[in-house]
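Below: the structure, in structure tokens.
With one protein chain held back, the other chains of the complex are shown just where they sit.
Every chain is named by a letter (A and B) in the order it is written, and numbering of its residues begins at 1.
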Amino acid sequence: MSSAGATLRTMREQKPLVHQITNYVVMNETANATLALGALPVMAHAGEEVEEMARIASSLVLNIGTLSGHWVEAMLLAGGAATARQIPIVLDPVGAGATEYRTATAHRILGMVDVTVLRGNAGEIATLVGAQAEVRGVESIGAGMEPAALARTAARGLGVIASVTGPVDYVSDGERVLAVSNGHALLATVTGTGCMSSAITGCFLAAKPGEPLEAAAEALAAFGVAAEDAARGAEGPGTFHARLYDALYALDPATLDGRVQIEEL
Amino acid sequence: MSSAGATLRTMREQKPLVHQITNYVVMNETANATLALGALPVMAHAGEEVEEMARIASSLVLNIGTLSGHWVEAMLLAGGAATARQIPIVLDPVGAGATEYRTATAHRILGMVDVTVLRGNAGEIATLVGAQAEVRGVESIGAGMEPAALARTAARGLGVIASVTGPVDYVSDGERVLAVSNGHALLATVTGTGCMSSAITGCFLAAKPGEPLEAAAEALAAFGVAAEDAARGAEGPGTFHARLYDALYALDPATLDGRVQIEEL
Partner (left out) sequence: MSSAGATLRTMREQKPLVHQITNYVVMNETANATLALGALPVMAHAGEEVEEMARIASSLVLNIGTLSGHWVEAMLLAGGAATARQIPIVLDPVGAGATEYRTATAHRILGMVDVTVLRGNAGEIATLVGAQAEVRGVESIGAGMEPAALARTAARGLGVIASVTGPVDYVSDGERVLAVSNGHALLATVTGTGCMSSAITGCFLAAKPGEPLEAAAEALAAFGVAAEDAARGAEGPGTFHARLYDALYALDPATLDGRVQIEEL
């Protein structure tokens, strides 16, 4: 049975190391979210060390938000080491659909790395399954498929857990679809909250091995609950952002499940 | 007629995509300022995609704060694509005057890209027009010319709108000079607020095509008004910084013009 509270408790006891190869914009933010939640972040991207780092990590998060040649190679190296060890891997295909380079790189990683969870917005995920999609920069403008169906289709077509985030999030393994209704509108006013949700997915996957569908949904629910808490007393995006780390840190395993809104469709 | 409120209203309706190739220090900050204001930021710097990204953007912001070879090449590629499409381009010559590499790179970009607005501090801009200047790191220590005259001289000499920021900002197209008096002393205590003003200039240019002088002044005025709001209740640089995004988000198109202090000299 799925219990975000139990997973969070395990995470805080084990403090799993979450290796992140992510973009320049959000590196501080995803590290702080990981740390506030109770896991240990490490950022390393040099070809000389990514395999060694991935070999001591409990999960790997790949994010192409500010990709370039050397970084993509590092992602493939780390992804290879993580695949060999069968630790969970999250791919955040930031901006897939906006440029050909991003779309091709996301496909390349999906082809060469055993991605456990693909976490993106509807436009990015729709792009990767070949559905109609509009992505402006890194923002999803539209997708030609309902997000629940999109999650299921992407999971089947790409052989991953698909985690499609939006006002309501949909997570699917190709059979089951879980809808997560936690969250707050202020999340969309802060850059990198999508990337944070990918990092947090990496944390939950590390703490709940063997149940990636549940872990991915719990991650989004827990992040959403924290956002709800952070919004209380926030005066806008900046104070909300600061309070988001407070709220992640204050998440209480004992009460979390009572607030989680995960529904199986 | 210049109306910062009208430009802001247009920006929030159109949500222009502002492509930013900027420095590592402020990437998160300029993305968040762009988003809080109501435009869409995208950070992309790979040679493989910068032209494609610049082709879907409404304006381009180039910032040399942590420049290196590949990044400069990417700026030139993106700048070329933006020039071809005649979308507005902002150049922030961070640290010009501090090292020969920064000065030469700023000149190189000015020579190869159709820069619309050059936004910098007095020392940086004075360096680029060959006037006496002192720049310590990225801080302007002194310039051998009054800033209003400097803005006019730079605009004429470099063929740009020159936007010289300081306690009072001066924006000139070589003929007219607009003085902007909004702002707050706490801006100087947070790193990257100059870079934010360049990003916000890119947002305003995108929302007010064909009137770059007015758009550049409105951008600084709007940012200054937000700083005035953020300072109220701030306890120092850190809480001011968080509240700055709150204030940008809360800027009200209906009341903005009543607070803007732009004076034509």
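To be clear about the criterion, a residue touches a chain if its C-beta (ideal position, glycine included) is under 8 Å from a C-beta of that chain, and two chains touch if they have at least 3 such contacts.
None of the values given here were measured: they were computed from a predicted structure.
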| item | value |
| --- | --- |
| Touching the absent chain when the full complex is considered, from A:M27, A:V164 or A:V225 | A:M27 |
| Touch criterion as defined above, residue of B:P16, B:P41, B:G174 or B:G192 at the omitted chain | B:G192 |
| Among B:Q14, B:T66, B:S181 or B:Q261, the residue in touch with the chain that has been omitted | B:T66 |
| Where the unshown chain meets subunit A, residue by residue | 15, 17, 19, 24, 27-28, 31-32, 35-36, 40-49, 52-53, 56-57, 70, 241-247, 249-250 |
| Interface with the undisplayed chain - residues on subunit B | 23-26, 28-29, 65-69, 95, 98-102, 136-139, 189-192, 234-239, 241-242 |
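As a working rule, only the chains that are shown with their structure count from here on.
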| item | value |
| --- | --- |
| Where subunit A and subunit B are represented by their mean Cα positions, the distance between them in whole Å | 32 |
